[in-house]
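Below is one structure, written out as structure tokens; the observations come after it.
Heads up, one of the protein chains got dropped from this complex, but the rest are sitting where they should.
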Amino acid sequence: MARTLATVSAHPAVSRRPFLQTARIDRWWSKPLAVFLGLSAFIVYSTWAALQNAHFEFGGYLSPMYSPLIFGDSHHAVLGSLPGWWPGWLPFYPAFLILWAPGGFRFTCYYYRGAYYKSHWASPASCGVGKAQKRYRGEHSFPLIFQNVHRWFLYFALAFLVILSIDVYRGMWFGPSHDEFGIGVGTLVLAVNVVLLSGYTFGCHSLRHLIGGKFNVLSKRPGRLKAWQGVTWCNTRHQLFAWLSLFWVGFTDFYVRMCAMEVWTDLRII
Amino acid sequence: MAAYETHEYDVLVIGAGGAGLRAAIEASATGVRVGLVCKSLLGKAHTVMAEGGMAAALANVDERDGWQVHFADTMRGGQYLNQWRMAEIHAKEAPARVNELEAWGALFDRTQDGRILQRNFGGHAYPRLAHVGDRTGLEMIRTLQDHGIHQGMTVHMEITVTTLLKDGERVAGAFGYDRERGRFRVFKAPAVIVATGGLGKAYKITSNSWECTGDGISLAYHAGAQLKDMEFVQFHPTGMVWPPSVSGILVTEGVRGEGGVLTNSEGRRFMFDNIPELYKELVADDAEEGWRYVVGDREARRPPELLTRDHVARMILAEVKAGRGSPHGGAFLDISWIKDRVPGGAEHIKRKLPSMYHQFKQLADLDITEEPMEVGPTTHYAMGGVKVESDSQMTNVPGLYAVGECATGLHGANRLGGNSLSDLVVFGKRAGEHAAEHAREVGPAVVREDDVEAAAAEALLPFDREDAREGPFQLQQALQQLMQDNVGIIRDEADLDRGLEALAELGRRAGAVKVHGNREWNSGWHTALDLVPLLTVSEAIALAAKERQESRGAHTRDDYQGKDPEWGKVNLVVEKAADGSMQVRREPIEPVPERLAKIIEEQG
Partner (left out) sequence: MPNATFRIWRGDSEGGEFKDYRTEYSEGMVVLDVVHKIQAEQANDLAVRWNCKAGKCGSCSAEVNGQPQLMCMTRMNTLPVERPVTVEPMQAFPVERDLVTDVSVNYEIKKRIKPFTPRPPDREDGTWTMHQSDVERSQEFRKCIECFLCQDVCHVDRDHHYHLDGKFIGPRFFVHAAYLDMHPADEADRLEELKDRDGIGYCNITKCCTVVCPEHITITDNAIIPLKERVADRYYDPLTRVLRVIGVGR
């Protein structure tokens, strides 16, 4: 049994369970499996959507996976059409110009790290379940020490909240020249996306630190104390917002795409 | 020849709860070599169980408080059987000891202006208990532990001392075994401090942990020290009564301090029915005034639930006896009703009483913010113990000190809640200081080989015996049952006689108990050895309880109801006679000096 299976330990009286071995009798594998499927599905969909290079806008709506659109033949494009100096041999996928930022934010996010280390790396697959890795470096040294760049991605993520909020505003203007005010289902979809992303971004552990956590005495900084308490509120729901916002980003793209492909019609509310 | 390991120190401290740790820190600070022996792992001692707080007249919440008031409260609570000098020292020095804990990293709850917050507790005139939620004991022991490990003392974990060694009249060290391997250890030291805590495990229903078998009291007694006030065992009025396997676990007085009320099966708040003369002027007229007191109205008087523990325990028992108890033989303690009176409702309760909330949720499947708890008296604290000199904590055996619950003198006939934690650090410091000084003065003591051999042989006896009918666990249970039945909260002569007889009989059976297996981590063996102190302290309690023919403080005699002024003039001292038998005698109480008597009078 457990203790007679001692394997590589330098400490003879301490055992180590082989890969995926555990005395747990609950369904410990169900959560990491769900995370594996959820994250993998999103990665596959977002990569596919980015490679499409089409159907990412519909009237005033712009898919968040393509926002901000830096170059393009669209009124959404920030810098207009693809410039002449863009090398011809380099395929142009506008989504990839920007997706690194939200992608990096999520990849280095403390919640996602803990989640995918389990689901995709099995390090460990679940609590109290044996590991395959004999050597372990964690985030102590190269390469995973680079997870510490998280706070830089946070700055970008905050900027994206502004950009996506502008997209919601632009999603309120309809008609051929976008001067007719209105609200469609798509506008709401874009708005919900910003709300959920805000819930996720404002719950960021790095933000919690920067906004107040780094100080031991906050009572003398009432503004920071309030802000820290607000971020803490989101932070305790970080996992929830992480999943809701992830799903909704995908859904928003899908919604715009379906409108653009004329699979369904966007309903005007106002 | 028994094999053993020897350690030599200037000061040996037995017990690593609040008192032992504080003593070891103080002794280390003087530069002597200090050994600290604990029966469990470091930081697990029974001090962690203390919930409500630590009494000290800091006057942070109510500036009318001061050492004089604290002194008078302690004396009144102890029904004037206390050593007045200890009560005086305690009241004067407790604030400095609380502040010192803060300087070592403790984080007490705060007042609005950022000072240490204090709460109300039974028997204290003003909010006086420095606290951290309902886990003050944990905060104290962790602070002392984390500070202590950097002071140069040597800590020996999971070692039980079975005998004190002597060099003529003076103490010379201690003999014990380690739990891991069952190896013997000899500690040589010219000064030994026993700080082993209580004796609650002599009773079936108790809030005490397995360690609390009265070790220090028994060790000192067998080494020739006198015991005092052994008849006074405090039964905490509110222990859990259901489910059976957790009965006795403490429900902190803090519940009542936060507004919890006691009711019987008819929903009546019975504590208003009978208020003792001594406290008539101090108790609220009605529920409304009681609530105003709880929320800090300084004009209001305390609710009757915050009367002394002995009184509350007797009141609950009376309700149960009259057939108005809760389904499992206790009373109802309800804190959920305050939801409508405070902002935050249920959250407020959870924040103020987090461990109570979890304790009931997890162990009894009950949400205290929704339903009343069922509570009943549980053995909680021994006011009696080793008799010590007030200033130094030295016993009548030169070089032997006792401090904390295993010592006696501060609390008299009844201890006020919150006075124990401050007792530990106030007198822990003094014991450490005086023991170190003593060790330097007298120099090394000699441990005789014969004594070690004898101690080793005695410890191994249970292995060598013929197979017995009873195991050590059965005997321990029998002892606990008999103490519960015959030497419990309400006593009378016939019961006590039966108890003493049964104890003698149990002593004979314990002399025949056999243990199996080897010496490594053998709980059967440990339990067999723990029977010795348990039997010793049980006999002392029963003997003293029989002798004191009156009801006073925690000692209630059915056949001698009410206080007798004559008995108010004496303490009972228990000691070992030349023939080895246990003797009890009366000793006049040293009168309170004029200056302090005046204070008592002024404070009402």
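Each chain gets a letter, A and B, in the order it is written, and its residues are counted from 1.
Going forward, a contact is a pair of C-beta atoms (placed from the backbone, for glycine too) under 8 Å apart; a residue touches a chain by one contact, two chains touch by 3 or more.
Please read all numbers here as calculations on a predicted model, not as lab measurements.
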Neighbouring displayed chains - absent chain, whole complex: A, B
Among B:Arg268, B:His516, B:Arg585 or B:Lys598, residue touching the chain not depicted: B:His516
Contacts of subunit B with the absent chain, listed as residue ranges: 40-44, 46, 48-49, 95, 99-100, 102-105, 107, 109-110, 113-116, 132-133, 135, 138-139, 142, 146-147, 149-150, 155, 157, 180, 209-211, 242-246, 249-250, 354-355, 358-359, 362-365, 471-474, 515-518, 520-525
Missing-chain contacts mapped onto subunit A: 1-4, 9-17, 22-26, 110-111, 113-114, 117-118, 123-124, 127-128, 130-131, 133, 136-141, 144-145, 148-151, 205-206, 208-210, 213-219, 225, 235-236, 238
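Keep in mind that, in the parts below, only the chains that are shown with their structure count from here on.
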Whole-Å gap separating subunit A and subunit B, where each centre is the average of the chain's CA atoms: 56
